[in-house]
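What follows is a single structure, and I will ask about it in a moment.
A protein chain is absent from this complex, but the other protein chains hold their places.
Chain IDs A, B and C follow the sequence of writing; residue 1 opens each chain.
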Amino acid sequence: MRITCFIGSSRENGNTEILTDIVTKDIQHQKINLRKLNIKPIHDLRHDVNGFQPVDDDYDQIIEAFMESDLLVFSTPVYWYTMSGLMKNMVDRISHAIRDNRYPQFREQLKTKNAIVVTVGGDDPYIKGLPLIQQFKYTFDFLDINFPAYIIGEGHRPGDISQDKQAITQANLLNEKLKEVIAKGSF
Amino acid sequence: MRITCFIGSSRENGNTEILTDIVTKDIQHQKINLRKLNIKPIHDLRHDVNGFQPVDDDYDQIIEAFMESDLLVFSTPVYWYTMSGLMKNMVDRISHAIRDNRYPQFREQLKTKNAIVVTVGGDDPYIKGLPLIQQFKYTFDFLDINFPAYIIGEGHRPGDISQDKQAITQANLLNEKLKEVIAKGSF
Amino acid sequence: MRITCFIGSSRENGNTEILTDIVTKDIQHQKINLRKLNIKPIHDLRHDVNGFQPVDDDYDQIIEAFMESDLLVFSTPVYWYTMSGLMKNMVDRISHAIRDNRYPQFREQLKTKNAIVVTVGGDDPYIKGLPLIQQFKYTFDFLDINFPAYIIGEGHRPGDISQDKQAITQANLLNEKLKEVIAKGSF
Partner (left out) sequence: MRITCFIGSSRENGNTEILTDIVTKDIQHQKINLRKLNIKPIHDLRHDVNGFQPVDDDYDQIIEAFMESDLLVFSTPVYWYTMSGLMKNMVDRISHAIRDNRYPQFREQLKTKNAIVVTVGGDDPYIKGLPLIQQFKYTFDFLDINFPAYIIGEGHRPGDISQDKQAITQANLLNEKLKEVIAKGSF
């Protein structure tokens, strides 16, 4: 099972990344730090006579990571009660990617994918992070992506996440679960 | 009452902008098209020893528009069940702005502001757009911004919004309400 | 098109009922006041060896109203941010009704139904009433009931609803829409 973690934080080693690292501990995976890529906001040309136009940035790396992975980990801090702008631009561009002639199988291949969301927030995330989870659910449903698990953690200052026992425990459980999934080959 | 509409669509004259224009019809206001500005994603340096650093882009225009307006209209299409990445980057940067030494009154001034959300989506927005509304509510609560109204509309292809009688009617009602508010001077 | 309004308020002529009456003005319909019926809480015997047992109360009237109606109007005040207990007991008993041998077609017939929700709350219902709408949506999806519209109104003291212009306008629009639906025969 190939795994890619998309890290949406603007900070190095932020709480969300630490929590995500527990989920993937001792499991082979690649990590894409969105802050290190140049991803432009979508220009919605769905209804333009010429359709979407090629964009000169790093988004192809995202498309290719989606295509070659079985499990996509969306790892984002809660910024203003939803995903970071970095991650949002990545997600928005899916609308383009599923209509990109260079990747005619992309839309269909998504239907075989699994997704996990890991998110950490500072302002009552166990309550105020719930709409974010609902939005990811709608997104994955639209794309027919399986969504077996999410983890919400609480943390304000760097490293705080280590004190959220519940989130740490959930991350360890999910790590064990992923190892089982890898052993048997499917969710 | 000074009004600024922040337009988060990547398209010209999209459904959300049309609906927003009904809300502000015959009312003096300025409109800021986010797609025409260069706004970088936030680099969260809250906890860095040197704090946030100056960013070379157009965000100061946003800060100034916030400061000089009494009513902020957040106008965004529903992209993947939440605001567009363009608007999200604008919102994320508020975290920097409220700590920007050049605008020491910014945080305090926000408490006198009012906000309205106008959003149009193509996939059952009257249901699937609700988490977006909840997130704006949490955001405005955090900033002590008054949030008197929102409008959700449905539209897929350009111009569709004109057929959403409920949304159009709500926009007209809100337009009348704003004129009353302007006449009496407050919400 | 046969219409039944289920009134979940414990008060006569409450705000929710007034708003519902606008929706059904000049349209033939029946109204069932749940406060006048004896409906017991469900006793969940799905997994009991003998299954559900007959209950001696008025619930058969509800089942029959569901079966003979094309449009079901769920009219409930927002009590503690969700439907009233009166209405909740009615809804809970659907779990029994869809397994009731006396109504073998019930489950299947529900799939031809349409539902509308009308609700009025006193504490910021346009925000805090949204989870209630999401729950009705999940419920109707589970039962394959079409859910074309809902109206949220604000009111605290009896009669307040008449001052919620938006809700009144939505109710009038929905009334017109229903007349069109009746004229053409379907949603």
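The rule we apply is simple: contacts are C-beta pairs under 8 Å (C-beta built on N, C-alpha and C of every residue); 3 or more make two chains touch, one makes a residue touch a chain.
Every value quoted in this text rests on a predicted model; they were computed, and no experiment measured them.
Colleague: With touch as defined up top, name the shown chains that contact the chain not shown.
Modeller: Within the full complex, the chain left out of view touches A, C.
Colleague: Of C:24, C:75, C:89 or C:114, which sits in contact with the chain we cannot see?
Modeller: Once the missing chain is taken into account, the touching residue is C:89.
Colleague: Any idea which of C:2, C:35, C:165 or C:179 touches the chain not displayed?
Modeller: Of the listed residues, the one touching the omitted chain is C:35.
Colleague: For chain C, which residues reach the chain that was dropped from this view?
Modeller: Residues touching the hidden chain, for chain C, are 9-11, 14, 35, 41-45, 47, 77, 79-86, 88-89, 91-92, 94-95, 123, 128, 130-132, 134-135, 138-139, 142, 157-158.
Colleague: What residues on chain A make contact with the chain left out of this view?
Modeller: Looking at chain A, the ones touching the missing chain are residues 126-127, 130, 133-134, 137, 147, 149-150, 165-166, 169-170, 173, 177.
Here, only the chains that are shown with their structure count from here on.
Colleague: Hey, how far is the Cα centre of chain B from the one of chain C, in Å?
Modeller: The computed centroid separation for chain B versus chain C comes out at 34 Å.
Colleague: Just how far, in Å, is the C-alpha centre of chain B from the one of chain A?
Modeller: Here chain A and chain B have centroids separated by 25 Å.
Colleague: So what's the Cα centroid distance for chain A and chain C, whole Å?
Modeller: Going by mean C-alpha positions, chain A sits 38 Å from chain C.
Colleague: Indicate the residues of chain C shared as contacts by at least two other chains.
Modeller: 134 - these are the residues of chain C that touch more than one other chain.
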